[in-house]
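For reference, the structure I am asking about is given below.
A single protein chain has been removed from this complex, and every other one stays in its place.
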Amino acid sequence: MRGRGFLGFVPLQVEFRRIRLPEAHSGVLGGSKTGRGVSAPPPQPKGSFKVADTVVGANPDPHASGEDPNRRDFIHIAAAVAAVGAVGGLAWPFIDQMNPAGDTLAQASIEYDLTKVADGQQVVVKWRGKPLFIRNRTGKQIADAIKDDHADMRDPATDESRHKPGKAQWLILIGTCTHLGCVPTVGGGDYGGWFCPCHGSVYDTSGRIRKGPAPKNLEVPDYTFLSDTKVKVG
Amino acid sequence: MLRQGFALAALGLAFLSGSAVAATTMEEPKGIHWSFEGPLGKFDQAQLQRGYKVYREVCSSCHPMNLLHFRNLGDKGGPFYDPKYPNPNNNPRVKAIAKDYQFDDIDSDTGDVVKRPGVAADTFPKPFPNEPAARASNGGALPPDLSLMAKAREGGPAYIYSILTGYETAPAGLTVSPGKYYNPYFPGDLGSFWKGVADKTPAGGFIGMPPPLADGKVTFDDGTKSTVANEARDVSAFLAWAAEPKMEERKSFGLAAMIYLIIFSGLLYVSYRRIWRNVAH
Partner (left out) sequence: MSGHSNYEPKTGFEKWLDTRLPIVRLAYDSVVDFPTPKNLNYWWTFGGILALMLGVQIVTGIVLAMHYVPHVDYAFASVERIMRDVNYGWLIRYMHANGASMFFLAVYIHMFRGLYYGSYKAPREVLWILGCVIYLLMMATAFMGYVLPWGQMSFHGAVVITNLFGALPVVGPSITTWLWGGFAVDDPTLNRFFSLHYLLPFMIAGVVILHIWALHVPGNGNPTGVNVKSKEDTVPFHPYYTVKDGFAISVFLIMYAAFVFFNPNALGDAVNYVQANPLVTPQHIVPEWYFLPFYAILRAVPNKLMGVLFMGGAIAMLFILPWLDSSKVRSMRYRPTAKLFFFIFVLACLILGYCGGHLPDDKIIPKLTTFTLMDADMNSMVWLSRIAALYYFAYFLVVLPVLGLIETPLPQPESISSPVLSHPANAPSGAAASPEKRG
């Protein structure tokens, strides 16, 4: 039907295809196309009966070739793309809401006053839900660690790489055994570092794995010295 | 048309069914404009800073804000937001404000209760440790928490502004209860306190809070004149932010969503008309 379209023009081929449609097959509701007088109306001048095209155009058989011109129209593709875009755009908030919330992130960093840790002692602090070892190493412990820098070990690392420059005395490590997550005890094991009682992992005074099943050294978190006596972790 | 009208009327009903209480009266809140009103409104950061100062120096002695943390002051849209510090925990002004206060902590060696300076993660300090203490210090009245006050009252920030600037001497014939103050913008039923003509009962009620603001009470760092009206306006804006810190984000997301939806509706409409073009219906 001309003039019914939203846009100014009507692609001619649309009407052509419509008129060439095959007759209706038996559908869900049965009944043939030629029921009572109404369904096959006599030819009428165009414009007075909107129904003339309906009978042929009403049920395009989607399997007949060239039947569904709508499929290829740009506008339908654009609308479908916009729909997918809307769903995608709305999906992000629903995914992001599971990320750590504002108050969780606020607990993400702590500041610690190092004067509380006596020489040779270790303090355990809770950080991001995990134990954090802050150890004030003695000179001997530091020397022992440096001596073993190139010894045979599973996860080689120099002691220098595991503390801040000029601050060898302070070793800050995440207190979770890299094997299966138990908390190692300080001072135990052959090297005077740490010993994990769960499966016998032994760490040295630099927190490097020396014996036992743990695959990696104790992890060094991000931290900075705000002053000589204050450190910010995370 | 009529049927569409009914659908819209059903929606409009929602707006009609606000409370219309017979005996309780109050003056309508004063009409005042805010930088954050309307679909494109934004908070004025300088105003929020002044408002925070008013809260801190005047209101916080009695009114808690238990839902606010110091770090919220440094969040996007907040009074002390600094783009250089997207994580408010690092924001130096926020940390400085937090350090002004002492909070209880446990000594990890002895287990004693000790004091430590505040950090960004702490909540705003409570003026009173519990409700009975708050009532005892305020003549039996409980100063309400202000975290959501701008959303918890009809009229929102305009209501708060009206109360703060609306204190009046009680008209002759009105007996003010001891320890209370007449305020025409505070809801109340003054029929039994009024000795004048019955249908000229003054609107308003008795509020337990004495007029909290005065000219010059809070010195504004940016030089804004320290009048009661300015103090009230700024603290009301601050409370509006405190009640809904995500307001700006909500409106900007909304603008994008509306534009998208309008375009999307247009596309779908054209698609719909194209599909139905040859079907008589």
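Each chain carries a letter (A and B) given by its place in the written order, and its residues are counted from 1.
Everything below uses one rule, namely that a contact is a pair of C-beta atoms (placed from the backbone, for glycine too) under 8 Å apart; a residue touches a chain by one contact, two chains touch by 3 or more.
Please read these numbers as outputs of a predicted model, since none were measured by experiment.
The chain omitted from view is touched by exactly one of B:56, B:153 or B:217, namely B:153. Among B:33, B:76, B:225 or B:250, only B:250 touches the chain that is left out of the view.
Shown as candidates are B:84, B:115, B:195 or B:281; the residue that touches the absent chain is B:281.
On the side of chain B, touch with the chain left out of the figure occurs at residues 2-3, 6-7, 9-11, 13-22, 24, 39, 67, 72, 144-145, 147-148, 151-154, 156, 187, 243-246, 249-251, 253-255, 257-258, 261-262, 264-265, 268-269, 271-272, 275-276, 279-281.
Although one chain is not displayed, its contacts with chain A can still be listed: residues 24, 26-33, 35-39, 41-42, 44, 48-51, 54-55, 58-60, 62-63, 70, 76, 79, 83, 93-94, 96-99, 101-104.
Rule of thumb we're sticking to: only the chains that are shown with their structure count from here on.
The geometric centre of chain A is 36 Å away from that of chain B, both derived from CA atoms. Those residues of chain A lying in contact with chain B across their complex are 1, 4-7, 10, 14-15, 18, 50-51, 53-54, 57-58, 70, 73, 75-76, 78-79, 82-83, 85-86, 89, 102-103, 105-109, 111, 123.
Those residues of chain B that touch chain A in the shared complex are 69, 71, 75, 87-90, 108, 119-121, 260-261, 263-264, 267-271, 273-275, 277-280.
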